[in-house]
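Below: the structure, in structure tokens.
As you look at this complex, bear in mind that one protein chain is not there, while each of the others sits in place.
Letters A and B name the chains as they come in the text, with residue numbers starting at 1 for each one.
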Amino acid sequence: MASGNMTLNLKIWRQKHGEAQGKLVDYKVNNVLPEMSFLEMIDVLNEQLVSKGEDAIAFDHDCREGICGMCSMMIDGKAHGGFKNTTTCQVHMRLYKDGDTIVVEPFRAQAFPVVKDLTVDRSALDGIMAAGGYTSANTGNAQDANSILIPKPIADEAMDAAACIGCGACVASCPNGSAMLFMGAKVSQLALLPQGKPEAPKRALNMVMTHDHLGFGNCTTHAECEATCPKGISIEHIARMNREYLKAAFTYFEKKRDE
Amino acid sequence: MMTNAVSHYCRSSIGRKHLMALTGLALCGFLVGHLAGNFLLMVGPDAFNLYGYKLFSLGSLLYVIEAGLGLVFLVHLGLAIKLTIENKKARGPQAYHMKVRTGRGTTFMSQTMPYTGLVLLVFIILHLMNLKFGAYYSTTVDGIEMRDLYRVTMEFFTSIGNVVWYSFAMICAALHTAHGFASAFQSLGLNHPRFYPAIKKISYLYAIVIGGGFAFISIWAHLKGV
Partner (left out) sequence: MGIKLDSKIPSGPLADKWDNYKFDAKLINPANKRKFTVIVVGTGLAGASASATLAELGYNVLSFCIQDSPRRAHSIAAQGGINAAKNYPNDGDSVRRLFYDTVKGGDYRAREANVYRLAQVSNNIIDQMVSQGVPFAREYGGLLDNRSFGGSQVSRTFYARGQTGQQLLLGAYSGMMKMINKGKIKQFNRREMMDLVLVNGQARGIIVRDLVTGKIERYAADAVLMCTGGYGNVFYLSTNAKVSNGSAAWRCYKKGAAFANPCFTQIHPTCIPVHGDFQSKLTLMSESLRNDGRVWVPKKPNDPRKPADIPDEDRDYYLERVYPSFGNLAPRDVSSRQAKYRCDEGLGVGPTGRAVYLDFRDAIKRDGKETIAAKYGNLFEMYERITADNPYETPMMIYPAVHYTMGGLWVDYNLQSTIPGLHVLGEANFSDHGANRLGASALMQGLADGYFVIPYTLGNYFGSTKLEKVTTDHQAFVDAEAAVKQQTEKLLSIKGTRTVDDFHKALGHIMWEKVGMGRTEAGLKEAISGIRKLREEYWQDVNVLGGEDNFNVELHKATRVADFLELGELMALDALERNESCGGHFREEFQTADGEALRNDETFAHAAVWEYTGANSSPIRHKEELVFENVKLATRSYK
């Protein structure tokens, strides 16, 4: 654990826009304090760059408290720096040593094209959600909340899955560029809860189809996603999705009817 | 409608993973039988040859079983190739500068699946050529004339090169199944916090028994000589 001012050598991916050629650029940052977050360290670097008349490094970030899922960055080949249950915005510089060289790259995958520098387009994840990551409950016709009994262990397990912040670290780290953990978390959450059950088969079928079409890869159970997930979501949820999919593929049938 | 659903299933990422898992587990089952048979080598020539003879005497049923096994293998192989290509593409056009690894997820076994699989493919082709379609010797046990598979096998292992290659392939088989066996359960949706740790242990145990068992017999055969 470091204390006092540090000097860090950064290698940061710079790419002007999606079609441009990018490369790693070396930067030296002085006066890094252990209390700084990783993003604050980049802020300091950006202030220096702007003062020198250079273009600031574009990176996604927003809430800076680990919940919005906006921050990304592969830090030394680890999504969010690879610290357990931690997003990049919650990584603090005390975890690094004076003189360290840190390589910072964007989250990469076929489905995550680079927008600029460390910023990537993760809207494919919304695409998966739009294919079925919901219950079709229109506003206004819900019954009393307590009329649906949900055993605590089931509610807790659904909550474990629902904790996903949609950051895409699972995709970025997966050797196959697969979004199975992201998708599995939602399919699993809604399959566990009674509210989600009526649409469970259709949801599994449609979300998986969309996932495949959007250019995400296939799961080969590396479990790198689970290891890298800042919310500690387990691949059990992928297994539950696999189960749901199996059931759905062979039993789900909608008869065409004239109405 | 049914064919539609099936073709849809077989084209989806999860459907194909199910098929990978099922074919993989079938092949795992085959290996258990194969290894049990191989241990008969240690019992003696007659026992081993009789076992072979019994199998051959299944006649056309054996061809059906072999065809089935071949089909399972080809499906496993074909899907593996397709998935590997797709997965490589899904990684995107620009590779990471740093090797992506937290140390808590991917393992050497999971990362080398395509390579160990490739070794096994080559091995199986050679294995069939050397042994199944290898030299034909005749022998008589209990008055019945049959193929002397014992001799074919033992002769094969007199070459140290063959033993090294065979053992190497079996290490690959162990690595492949150590990941594949547990992964198959996960793919089929059989991951439960209560059972999965056990499945993982069984997977490693299986890999050691299968890989070690085959390799052990090859070394034993080499030391024993014809």
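As a convention for this text, contacts are C-beta pairs under 8 Å (C-beta built on N, C-alpha and C of every residue); 3 or more make two chains touch, one makes a residue touch a chain.
Quantities reported herein were computed from a predicted structural model and do not represent experimental measurements.
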item	value
Missing chain: touched chains present in the view	A
Absent-chain contact - pick from A:M70, A:C170, A:C219 or A:I235	A:M70
Touch criterion as defined above, residue of A:L24, A:A56 or A:V103 at the omitted chain	A:A56
Candidate in contact with the missing chain, chosen from A:M6, A:V104, A:A169 or A:L190	A:L190
Residue among A:L24, A:V103 or A:A155 that touches the chain left out of view	A:A155
Sites on chain A contacted by the missing partner chain, in the whole complex	1, 16-17, 33, 35-37, 39-40, 43-44, 47, 50-51, 53-56, 58, 60-70, 85-86, 90, 92, 94, 115-116, 119, 121-123, 125-126, 129-140, 142-146, 148-152, 155-156, 158-159, 162-163, 165-166, 189-190, 193, 195-196
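Here is the rule we go by: only the chains that are shown with their structure count from here on.
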item	value
Rounded Å distance, chain A centre to chain B centre (Cα mean)	36
Residues of chain A touching chain B in the complex	11, 13, 22, 24, 74, 76-79, 82, 103, 105, 108-112, 114, 172-173, 175-178, 180, 208-209, 211-212, 215-228, 234-236, 238-246, 249-250, 253
Of chain B, residues touching chain A in the complex	1, 5, 8-9, 12-18, 83, 86-87, 89-107, 110-111, 113, 179, 182-183, 186-193, 196
